[in-house]
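I'd like to ask some things about the structure below.
Left out: one protein chain. Kept in place: all the others.
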Amino acid sequence: MTTEPIIATLGELILRLKPPGKLRLRQTAKFEVCHGGAEANVAGSLAQFGLQSRFISALPASELGEQALMSIRANGVDVRHVARLPGRMGIYFLEDGADVRSGCVIYDRQDTAFCALTPDQVDWDSAFDGATWFHVSGITPAISASARDLCEAGMKEAKARGLHISLDLNHRERLWQYGQRATDVMPGLTAYADTLIAGRGDCRACLGFSPEGDGSTNDWYEALSEDVLHRFPNLTRIAVTIRNSSSAECHKWAAHLRTGSGSYFSKTYHLHNVVDRVGTGDAFAAGLIYGLATEMQDEAALQFGAAANALKHTIAGDTNMVTTNEVKALMDSDGTGRLRR
Amino acid sequence: MTTEPIIATLGELILRLKPPGKLRLRQTAKFEVCHGGAEANVAGSLAQFGLQSRFISALPASELGEQALMSIRANGVDVRHVARLPGRMGIYFLEDGADVRSGCVIYDRQDTAFCALTPDQVDWDSAFDGATWFHVSGITPAISASARDLCEAGMKEAKARGLHISLDLNHRERLWQYGQRATDVMPGLTAYADTLIAGRGDCRACLGFSPEGDGSTNDWYEALSEDVLHRFPNLTRIAVTIRNSSSAECHKWAAHLRTGSGSYFSKTYHLHNVVDRVGTGDAFAAGLIYGLATEMQDEAALQFGAAANALKHTIAGDTNMVTTNEVKALMDSDGTGRLRR
Amino acid sequence: MTTEPIIATLGELILRLKPPGKLRLRQTAKFEVCHGGAEANVAGSLAQFGLQSRFISALPASELGEQALMSIRANGVDVRHVARLPGRMGIYFLEDGADVRSGCVIYDRQDTAFCALTPDQVDWDSAFDGATWFHVSGITPAISASARDLCEAGMKEAKARGLHISLDLNHRERLWQYGQRATDVMPGLTAYADTLIAGRGDCRACLGFSPEGDGSTNDWYEALSEDVLHRFPNLTRIAVTIRNSSSAECHKWAAHLRTGSGSYFSKTYHLHNVVDRVGTGDAFAAGLIYGLATEMQDEAALQFGAAANALKHTIAGDTNMVTTNEVKALMDSDGTGRLRR
Amino acid sequence: MTTEPIIATLGELILRLKPPGKLRLRQTAKFEVCHGGAEANVAGSLAQFGLQSRFISALPASELGEQALMSIRANGVDVRHVARLPGRMGIYFLEDGADVRSGCVIYDRQDTAFCALTPDQVDWDSAFDGATWFHVSGITPAISASARDLCEAGMKEAKARGLHISLDLNHRERLWQYGQRATDVMPGLTAYADTLIAGRGDCRACLGFSPEGDGSTNDWYEALSEDVLHRFPNLTRIAVTIRNSSSAECHKWAAHLRTGSGSYFSKTYHLHNVVDRVGTGDAFAAGLIYGLATEMQDEAALQFGAAANALKHTIAGDTNMVTTNEVKALMDSDGTGRLRR
Amino acid sequence: MTTEPIIATLGELILRLKPPGKLRLRQTAKFEVCHGGAEANVAGSLAQFGLQSRFISALPASELGEQALMSIRANGVDVRHVARLPGRMGIYFLEDGADVRSGCVIYDRQDTAFCALTPDQVDWDSAFDGATWFHVSGITPAISASARDLCEAGMKEAKARGLHISLDLNHRERLWQYGQRATDVMPGLTAYADTLIAGRGDCRACLGFSPEGDGSTNDWYEALSEDVLHRFPNLTRIAVTIRNSSSAECHKWAAHLRTGSGSYFSKTYHLHNVVDRVGTGDAFAAGLIYGLATEMQDEAALQFGAAANALKHTIAGDTNMVTTNEVKALMDSDGTGRLRR
Partner (left out) sequence: MTTEPIIATLGELILRLKPPGKLRLRQTAKFEVCHGGAEANVAGSLAQFGLQSRFISALPASELGEQALMSIRANGVDVRHVARLPGRMGIYFLEDGADVRSGCVIYDRQDTAFCALTPDQVDWDSAFDGATWFHVSGITPAISASARDLCEAGMKEAKARGLHISLDLNHRERLWQYGQRATDVMPGLTAYADTLIAGRGDCRACLGFSPEGDGSTNDWYEALSEDVLHRFPNLTRIAVTIRNSSSAECHKWAAHLRTGSGSYFSKTYHLHNVVDRVGTGDAFAAGLIYGLATEMQDEAALQFGAAANALKHTIAGDTNMVTTNEVKALMDSDGTGRLRR
């Protein structure tokens, strides 16, 4: 008999402030409010898929913290391990791109309550009770030394309890401001992982290597994944995501998965009217984890993750608000977005 | 001298609730409100074209009924034959699709005031006084047994008074919940019609036949229309609509018309930024009726209907808020949407 | 040592649609969306107070049900005992009053998923596991015969397990449409209760008696409460709410509580800019339950409930989004609404 | 047997642009759109009361004219006598007052399509066919010489056909810009009227006389009304409105009516949360006309008008969107704005 | 001949984020955006009055800084002395109070670009070129040690150039987080000032003394002002503001002014529908400065300031968007907020 999968994630949930539509920051008199964060997005998406997911984190003991908590609780995530601490609410400002104009993100995450969270403040026994999977991303160790320590402690504790560990490298150059670079930290964390997820340039930025070239061929991705699995024998699996954009609204997206025994490429999705590009990588991670945790075959899990990612491009906000039925329907269809009535 | 055309339609007007933009139902804190219904949409579009149109229906004797009445009255439709009865306001919830994500409709139309309307509550003499055309659709007989009876009664009364009758099959599988299927009812109603309008799959779903194949060639449509005219000799004309979508926002649309003496295909419109797909079929019906009722040639009427349909894809809400000048301008142009200033 | 209180409530959660601000239904092109229902409001308010609360209910297995579920989950209510069943989503339309103009509610709650919920579909052992208190209101038995049965079954099951039972009579004349009147049903249900809550006219409407007069004196309320406790010896306590309005925005509000040993009147709150009047009774119920369940003295619990009620008048939506600190601060202050900065 | 009353009004319908809520013009990035005009407001209110009303006017032959037409058509007004002419759309900008801050109106009504409408362009036979009452206001003759001529022509045509004529003096000092003052024009028009309506200062401003003093006593109003009826023996009735404000949101309102045989004062309404003050005078006019046209007694008609006026203060927009049942309910109640549910 | 007054202010401009209307932070999906800060508000109000005003400050070199700059530039303030530096954008979250519910402010102003501004980065010669008045408030020295130093440096530089210096004590207990208390710093800064402005409790909190009692009598204020002028002989004038609230929307407001030669109390304004309470003290300061800088008599300047303050209660946002004509009209009127049309 299969145990029901329970996935725990650890990371920071931050307030996202975005001008409506395509307005620029300098034009807006309103911000649309939602909340996001790589690992919270994964937990939220998994809960929307119907799995039990838990979020380990800290939020400020203020109304802003309460607002954030309500947001992730609405998604169905178990928030009993979200501490309420002194410190700021992390914020990011998002200006959406439009056609040839690039969007931009302004991070405002210093001195947050999450940075005040120490490993000993987490009740790991309770947080991992019954859990089968632990997911973290390269965002957390990039924020601060304390967050890096917390992330590593979580991976150790999960390892000690036999959970499957997934790590999404998720490189953000501008976040590494506390004196270490990604290549100082991420190889060590990668050594704890079972499943690794990486964007095209993440291995070079975080692990220090990747094949020559620009990632324009399948061969390139296969060479990369082979190299990663070779260098990190603890990994049973690596997924690499492949995005090509021609404008802010037009993207092509696919992913590659390699295990010890196989190498796969997902269907390529052509998206022409992207609603919200943020969180699409997390949507893929959640989809892949869902597939693997519910015992799909590797290739099916990859395809599930890619379809989840494609759908996220159509969902406003950081979290992928879609059901497994919708993901499966897209996998099985021609993706023409017909009206169901 | 030509009589001024007066078109009467019979059907239900319902409240439409839609989250703003591309938000999902589960995300929204607001609904945009409008009103629609296949036959009301046709009446509204005809009124916007400047024709006299009348709507025969019932609405609840509540503020919700009043709100609906104001909506259709604003369009210029004659509402003196809209009864106010006990019963609910019919509702549908619309979640817009986006790119690869399908939109969806949730119908909530049981036990409405319209279902309480019986043929003898309609003053047919007055409703059809001076009228030259009567339009109904397959939505009405799908709602309830009472609505089916009302629809049939209306067709009989119109027939008896020599009105031209158009029927849009407009198949909605999910509406047929009262114990009969479309094929039980629609052939009988089709026998009253002079002009029939059908979507690609409507003839099979409603009348029980259509050519083999998937409707990807003009031949297929010509075979279909020939067969229909053969089986229903009462029909002087059949129009079949042809939609091909590649995403929620990208559609190709054309229509085919066959009469006893000719067979035509409209221009194909390529739409890349669909604003609102709902009601586009009704916009075609209204355009075709406008053309025929104002004595355009068949092919011109078909082209007018197709251009009206194309414009409706750019109009938010159920009803086609465009003028005949705009339709004609599109027919005569290259459809490049230039700014007029 | 005191057991941590766990409160279960049973009832229907419905979709609330309200025009923005003071717009009338016939004027609006938007609806503001929230969710409410007497017992869900109590559960939500208790969760916002930091207590464990559970909601026993059913919602449709549709996107509308999902939307509703997210709403109550956001508040922190345990929703594991909310079934997903076929049937409609219950709706109510709310038009806010303004000054001398009365607001109005249009209920649209027939044939909902909740009406399809039968007592045997609830796992009472699990739903009441560890629970110390069960709350219901007179709304539920007013909806339908099945809802009445469910409510009574819940009370029996709670009684059998030794929970404290509170019943808010909450009379709504327009809901009793299934062939029974409130006086046919409510006395029987009252016989299960330990704590009874009633508005000024509820005892006459639901139980069939009340003192002569119009409720304008404290004596009247004391006579009423004495009579109720006399006639229903199962009751250990009755609270009666006292509202006097001079316009849609100006209300005076207080409450009376009688137990076997004492009779109390709360402070009277004078409200001059009511933001949302709906759910204020539920806010009182939640406040009173909070006080009693956390072992405040009767009079303190009454005052806590009254202050919670006063605050709810300033909160948009059905549920009282305030903390216990805020309630206590109001109890201890002069209620002048100063800016804290 | 009583003839069904049919009321015709003549005037200009203009576009109203207002910043949301209490924002100032210099702050706003949005305008709320509605349409108004003294006589259109009366026609709209009468249609909402269920009477047949007609509007004689002209609008530009542009999309802005169409937008305006839809607005008044939605209310149920017969618009067959609204010409579409060259010329601008009249506009007014409204900045709402707040507490001690005065609101302000910026008129932008030069060279409008309405000013291009000449008496011979109106088909008076058709416009007055079956009509029993004709209503105009002092706004129209204030706009332009052509509008003055049109107004006078309408009164003559109505007189010739035996319609009852009501004239609301409705003085706006800032509108008289074409070389004549109100006292040059209004006495002549008053000589056509049967029923005259005036604000406190209107008789002095338009007719050139009024009692000494500031209108703070009933005696003052009675002296005024007596004098007016004496000087204009054609009048069978005069109503004078009495407003006292203590802030932008707090007003007291009543009205006085004198006929040849009686003198009455309405109930005084105390309003504390005025939603929209514009159009309240028109709401009174419409209410009084409704009462008189449906053969209420004079005093009852006065009370009906006053209650209609009070309700208008709670309705956003220029037109009084209330039913006769609501007016009657307010007349019969204590005006406490209770929620009906 | 009088020199044209030019007023310079120094302080921080921060981003204000507020849920719409009366929504709580935990309920909102939108923030309304504006910018404020005590000294920027004074500069903005003075510019709206038509005076030349300059703002000395620093903003981040990001889109958020640009957005803020556009905001204050729109008001007409000279921003050539606003540096663009590394560091965060200061933020405050505002939850509006409602009736008995208190509003609250969450400050988020650590490590801002303004805190990075050092006295030597300001070109004082240029900033004070032609200036006649320099205004600062107790907010700036409360933010950080660097801001305190900057404030003091500005006062010294202004003193050296013979400018009139006004200081608004503006005490905010929660801002003093860098190790010093207001009483450690403010007496020293007060010694530079010519005009001092204080709220009821500010002298005790900042200067360490005030009369016994609660400020409920004019005598109390006169005793206070006499004591202040006695202890700080450098002061030529002190103004003390007097607010009494009965709810979030109902305030009474007046001010007291004492100079060496006279003692005055302004008219008391009774406000019943406060739109935005934030910045009202700054509006008074700006009004008083306007009056004094344009050589009104002391009492007239006090009355001008009080009327400006009253108007600010009706203006959304931090800055008083009113003209001198409007202030004078209120001073001369009964403040009944009539519609001007």
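Letters are used for the chains, namely A, B, C, D and E, taken in the order the chains are written, and counting of residues starts over at 1 for each.
Operating definition for what follows: a contact is a pair of C-beta atoms (placed from the backbone, for glycine too) under 8 Å apart; a residue touches a chain by one contact, two chains touch by 3 or more.
As the structure is a prediction and not an experimental result, all values here were calculated from the model.
Displayed chains that the missing chain touches over the full complex: A, B, D, E (touch as defined at the top). Contact with the chain that does not appear here is found for just one residue of A:Ala191, A:Cys250 or A:Ala300, A:Cys250. Across D:Glu4, D:Asp111, D:Glu295 or D:Asp334, the single residue that touches the chain missing here is D:Asp111.
Touching the omitted chain from chain A are residues 21-24, 26-27, 97-105, 107, 172, 174, 245-250, 273, 277-278.
Within the complete assembly, residues 269, 271-275, 310-311, 313-317, 321-322, 326, 329-330, 335-341 of chain B touch the chain that is not shown. On the side of chain D, the interface with the absent chain consists of residues 17, 24-26, 28-34, 62-64, 66-67, 70, 88-89, 91, 93, 95, 104, 106, 108, 110-111, using the contact rule stated above.
Quick note on the criterion: only the chains that are shown with their structure count from here on.
In summary, the chains found to touch both chain B and chain D are C.
Looking at which positions face the partner, chain A and chain B present mostly different ones, since fewer than half of the interface numbers are shared. The set of chain A residues touching two or more other chains comprises 29, 70. Touching pairs of chains, sorted by label, consist of A-B, A-C, A-E, B-C, B-D, C-D, C-E, D-E.
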